[in-house]
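Every protein chain except one is present and positioned as in the full complex.
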Amino acid sequence: MKRYSGFSLFKNALSYHENWQKIWRSPKPQTDYDVIVVGGGGHGLATAYYLAKVHGITNVAVIEKGYLGGGNTARNTTIIRSNYLWDEAAQLYDLSLKLWEGLSQELNYNVMFSQRGVLNLGHNLQDMRDIERRVNANRLNGIDGEVVTPERIKQIAPLINISRECRYPILGASWQPRGGTARHDAVAWGYARGADALGVDLIQETEVTGIRRKNGAVAGVETTQGFIGADKVACVTAGNSGVVAAMAGLRLPVESRPLQALVSEPVKPCLDTVVMSNAVHGYISQSNKGDLVIGAGVDGYNGYGQRGSFHVIEHTLQAICELFPAFSRVRMNRQWGGVVDTCPDACPIISKTSVDGLYFNCGWGTGGFKATPGSGYVFADTVANDHPHPLAAAFTIDRFNTGALIDEHGAAGVAH
Amino acid sequence: MLLIHCPHCGEGREEEEFSYSGEAHIVRPLAPQDLNDREWGDYLFFRKNPRGIHHEMWYHAVGCRRYFYATRDTLSYEILETYIVGEKPQVTSAGSGQ
Amino acid sequence: MSQINRLPTGACTDSSTIINFTFNGKQLQGVAGDTLASALLANGVNVVGRSFKYSRPRGIVGHGAEEPNAIMQIGSGAATVPNLKATQVELYEGLEAASVNGWPSVNFDLMSITGWFGRLMPPGFYYKTFMYPAKLWMTYEHFIRKAAGLGSAPVQEDPDSYDKLNQHCDLLVVGAGPAGLVAAREAARAGARVIIADEQSEFGGSLLASTQRIEGQAATAWVAELVAGLNAFSNVQTLPRSTVFGYYDHNFLGILERRTDHLGISAKLGVRQRLHRVRAKQVILATGAFERPLVFAHNDIPGVMQASSVSTYVNRYGVAPGNRLVLFTTNDNAYQTAIDWHRAGRTLVAVIDSRGAPEGELVTAAKKLGIDVMAGCGVIEAQGGKRVKRALVARLNHDGSQIVGAVQKLDCDLIACSGGWSPAIHLSSHTGAKPVWDEQIVGFKPGESTQQERSVGACGGTYALSACLAEAVLAGAEAAKLAGCGDGNAHFPVSEVEEYQEQPQQALFLVPHTKSTSRAPSQFVDMQLDVSASGIELAVREGFESVEHIKRYTAMGFGTDQGKLGNINGMAILANALGQSIPETGTTIFRPSYTPTTFGAIAGRDIGALFDPERYTPVHRWHEEQGAEFEDVGQWKRSWYFPRSGESMDDAVNRECLAVRNSLGILDASTLGKIDIQGPDAAEFVTRMYSNSYLKLAPGKCRYGVMLKEDGMIFDDGVCACLADNHYLMFTTTGGAAGVLAWLELWQQTEWPDLKVYFTSVTDHWSTATISGPNARKALAKVCDDIDLSSDGFQFMDWRDGTVAGVKARVFRISFTGELSYEVNVPAQYGRPIWEALMAAGEEFDITPYGTESMHVLRAEKGFIIVGQDTDGSMTPADMNMDWVVGKNKSFSFVGKRSLERSDSVRENRKQLVGLKTIEGAQVLTEGAQVVFDAQQKIPMSMQGHVTSSYFSSNLGHSIALAVVKGGHSRMGQVVYCPMADGRIIAAEIVDSVFYDAKGERQHV
Partner (left out) sequence: MSSKAENINSESPLKYFHKLSNHQRHSDSAEIFNGDVEFALVIKEAPICAHLNLRGDGADKSFTDGIAKVLGIALPTEPGTYQSCQQHSLFWLGPDEWLLVSQGNAAEIEVSLRQVLAGHIAIVDISGGQTMINLRGTDMAVQTVLKKSSVYDFAGWPGASGNAGRCAQTTFAKASAVVSNKSDGSFDLIIRRSFADYIARWLLDAGEEFGCRIEG
């Protein structure tokens, strides 16, 4: 792999950019692999990368039905934070955040991880109790965070409305300075390039249509390019987990729902942090291009259509106009939907299954993007060792039978 | 934005009047105490979640306050039928196992 | 500067009415009917903006929604609007327009990056650099962000208002060009409810700039008559200045109507913009087509325009945007521009036609006028700085892929281009219909739709006017019939359309240059984001193959014009680089918004005080008059505490709490949810839903119950009273009322329809005043003489019907404070009068109104939980030390019971509710503080629980707290620690969760 740098850019400019190396190969699939990763989104590519990098398992294929990073990796609002309530979730997300902090250098690809901080607003007394609880837990877990006053919030985001006369005035917030945003496409491309350089085959435009089993263990996958054998199959197909699970005769405690987002036209920088409000249902940041990037809540019904209902967008923009009255005259340039797999406890599944050699990583709900590096890291470890990574141990499918849920949803209502 | 035909009101009504209530036709075990944790967990949390034909429950919350069932394509969002509790769906994805 | 490019007449302008405006601070004049763009062109303004990435000077290219360059900041102060396209801004007196980029000015921009430096910024360059050293990224980014954005968002609150209309119609016609108009007329005649919307200020679409004659009239006159006819139908709603921006499921479409923007003084005139939320039985899309630009070197220099735009400026606005025109075309259609230009009396240098032998009727007509046609040639490069000075023209081979002759220079100041037309398939694409490539029209046509819609006219790929009209007339009649109106037959066919027969066009997506694409001067595909042909080829060279990857890597189509001009050329260039056909390469999916849509309009009226309902109790005004502070609980406003003058919150709460324990307090408890339950199976049903049993509860009695979700976790609680045989009244938490009712209905209707029971919400019917304290009985006795209030006659957990202050009331002897309490319920219309009567009756006991905060303190002294505060969706009754509320021997396995036996539910060491008493009693723990056993351990600490409720108890003289702690029930007396953010470590002892009157004697007196 030829390294990228300011110098390589200069050198290639001299030759009119005619000599850049391909970012990845486009190989034909082999007949079999040690590991097949189903799903070429950020999580799948990260899994393949860490399998090769950390565990030395390079006879790996990533099979993607469309193009790399074209699912939820391409459809999220790029928020990164780790201030989750429960120890298990917080530790997993903070591993991820630590990996984000060195990711551009690790991959030699600028993922533009921008630590401009994340505010989670509270609008009523119970919100503030929950924020206190979460921030205290974060702090004792070694995760940065503080509870901030409306005045401090105003300093961080000057256009925000902290008037007490609002319908739901801002009473305070949690503030995680290490949080921020990253360039979503770059994450997928960076991991893909890194994995490819380590020998992983990236197979695009190839759909897995079946999972072949032999004597209760996985034997490989049927695809639109024919059967491909594998000792282990790791499924990371956010938005389609239930469909892939059904191929192996499994059901999951997962429902797939539309999650919508939108961007404004580019405007000059006016919001230098990430602002999230669960109580009024909206979150917002501003990209390096100037777009206001706005996320909405999950739609009410199951759907794979990558689009949701307009009233969700209306409600979100009402919330945004409440929080930032000056943005009322800004205009929506584009809206879209992704499909998120949600678990009843708003936490993911990173797990072995009842089929030997078959693994699932799914159910990230609205929280998947920020988890990309950590998810790939612990899932690769789980797959390589056929044993849950310590940070993944709490996220097995079994918890839905024992009742040991990690209820981020019920506990603090802080998703996304 | 769905337009949902309420089988009780007899007309298509806007999505905002309804709330979605999950997969239909999940029958509560008659004797929960006889189930082991695995079976009970399956009943509680595990869902079909198909990409395609789905039988689901809707509540006409701001309307006649009745629950009813709908058969909906989760990819196209087309609602193929709505029917009242006690009825069986006319449209099914027979053979797909879902 | 006078209007040097103004022609004597324009079809839609009135040159006798002068309109003054400013552009970048300079005073200019236009005329009535102008857009900002036509006025700028009339004034000879060349550079209107700078490009996003390289800050290249840019001029006006188009005349509508497709415009990529002329992005303006309009107005100033609170009412400023960023990023409007000058081509869509109607001119008004006093309009202030400014370019959004360019420093210090658009004509002289220090940020301009040209030539070699531009080469350092190929697509994706930022992924490859700014990585080292890692810590400098935020600094790099700081400078990258400085270049971000087009216009500026306002910094003040929006002075305007917006609203929405929910519309229902049989037929929505999108686009009021010729096809849309005649389709609407047919459907209207059939009696259909029709809405026809068009983004422009006037109906007519392309005909507004057309010189064609229809049915013997000038096109504009024909349109005027048709529109007048439509307006005469009572079943037709015409919406000009209204953009259909999104097409959603089940024929739901959004329209943004601009009502005052063209007047420039919106705030005074009411609603600025209105969103129409349309549910249509049928939709006809008649959205027309966009002319495709031609991609050649330096095709971004001001003075390179769309051919149809040149015609539009000449014919519609009476503006000739230049003096010496070179027209570059691949088709017959653009010869109309040559003819229009010729008629305008300006110099036509030549028509450059890429086709070897153009011979269509329009070509002949143009030649007859003496227009010079250079066949088989192409403009390979434009030259000039801030305005085109010349075109480099060369002979091309038969398919336009190579230069085969010498390069010729033509002096000109305007190059009009036409690469054919691309149907405006955006709305059809929103529905999920996959566009289909059509070789004939060299463009994507709408794919098969799952919705009740059809595309007619140019947006469906039908370009000849007579054919458009014919199919639109049929479509209108058919759509009406499908919506249940009319017989489906067309009644108003349009005859006599003057038009020319056209010969086939040539597909030309990238004009070759003498140098290779990577070395030629930039050949721009997407002007707004500076995406060039070489950039696309580079992306392919780097291994990107999917059209979505290319789009994302180069940013093609991500601008505010959403690639309306550039996308097809870009995809074709990509297909060529990949060695594929265009259909193999595919297209990207268009998403709403068709054009940008104002946030405020999408938000509508539901902002400010109307953002969410404020629910009031019947006594609300009284609380307000007393100066109460309010707390939001769900949508309710609940009185939080009642400060007297000079009192802090703590003062007020301490006073209120003491009053209740020592004499008498009164609380407005009207917000609690209340559900009336009737039916022969009511007792059985209630018993299945609560964890305890109600089968033996007698009329006149109440019982406290906890409701679990099927996962065994507490989700609501409250008292349930037996009113009569088969008749119960269930209380829920304030926030849980709607959810509990839906929950009951769900189980009854879908799981146990055999159980005969009906539920009715009576939350709003009852107003509840709780009087609590040792003097409660005495006070109540003063206004109630028909209930035996004696200790035995009316026991704790009983209820009675009676008369209070002359009003029929239902009184519950239940208590959330632990004191003697009566909850007096009266129908809500008597809520405030009865409250005032109780206040009067309690006067001698110094009755003290108390709010939710004091209520919370008093119940915490008693260890009573609040669901949602002391529980969080992961708590069982046993965790809350409430095993007594679980009917373990109930014959029916009540909802949630089985889950209480799961391995995790019976695990040792679950978090359990306990009391905490700080070692230093004056110290009040923070709600949400985490509990550890060892305060000296290193981070990450092992957290054992958290504080759920914490107060200073004025009655006890020390702080009290409730907490959930792992294995807490077996840790009584242990000292735990709460390490706080400020470094304090607060020690507290685990104690019983009941702090006051542990035996519960006070409520039994």
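Observations, loosely collected:
Chains: A, B and C, in written order; residue numbering restarts at 1 for each.
Criterion: contacts are C-beta pairs under 8 Å (C-beta built on N, C-alpha and C of every residue); 3 or more make two chains touch, one makes a residue touch a chain.
The shown structure was predicted, so the numbers you read here are calculated from the model rather than taken from an experiment.
The missing chain, though absent from the view, touches B, C when the full complex is examined. Check C:E93, C:D163, C:E361 or C:D651 against the missing chain and you find that the one touching it is C:D163. Touch with the chain that is not drawn comes from one residue among C:K26, C:H491, C:R621 or C:K696, which is C:R621. Within the whole complex, the absent chain has one touching residue among C:M138, C:L610 or C:A998, and that is C:L610.
When the missing chain is restored to the complex, the residue among C:I214, C:V314, C:L667 or C:V804 that touches it is C:V804. Residues 163-168, 193, 270-271, 277, 279, 605-606, 609-610, 612-618, 621, 636, 676, 678-680, 756, 758, 760-767, 781-786, 803-808, 826-834, 837 are the ones on chain C that touch the missing chain.
Touching the omitted chain from chain B are residues 8-11, 13-14, 16-17, 62-66.
Please note the rule applied: only the chains that are shown with their structure count from here on.
Here the CA centre of chain A is 29 Å from the CA centre of chain B. Averaged Cα coordinates give chain A a centre that lies 22 Å from the centre of chain C. Shared contact sites, meaning residues of chain A that touch two or more other chains, fall at 305, 309-310, 344, 401-403.
The multi-chain contact residues of chain B, meaning those touching 2 or more other chains, are 1-2, 19, 37, 40-41, 44, 76-77. Touching chain A in their complex are the following residues of chain B: 1-2, 15-16, 19-20, 22, 37-38, 40-42, 44-51, 54, 56, 72, 74-77, 97-98. By the touch rule above, chain A contacts chain C in their complex via residues 4-6, 8-10, 13, 16-18, 20-26, 66-68, 70, 74, 87, 91, 102, 104-105, 108-110, 112-115, 123-126, 128-137, 139-142, 146-147, 159, 166-168, 183, 185-186, 189-190, 204-205, 264-270, 280, 286-290, 305, 307, 309-310, 313-314, 317-318, 320-322, 325-336, 344, 399, 401-405, 407, 409-412. Of all the residues in chain C, the ones that touch chain A in their complex are 52, 79-83, 116, 119-120, 122, 125-132, 134, 137-138, 141, 144-146, 148-158, 160, 162, 246, 248-249, 252, 254, 277, 432, 518-519, 534, 538, 541-546, 548-549, 552-553, 555, 558, 560, 562, 591-593, 596-600, 602-604, 606-609, 611-612, 614, 631-633, 711-713, 868-869, 872-874, 899, 902-905, 907, 926-930, 932, 939-941, 943, 946, 948, 979-981.
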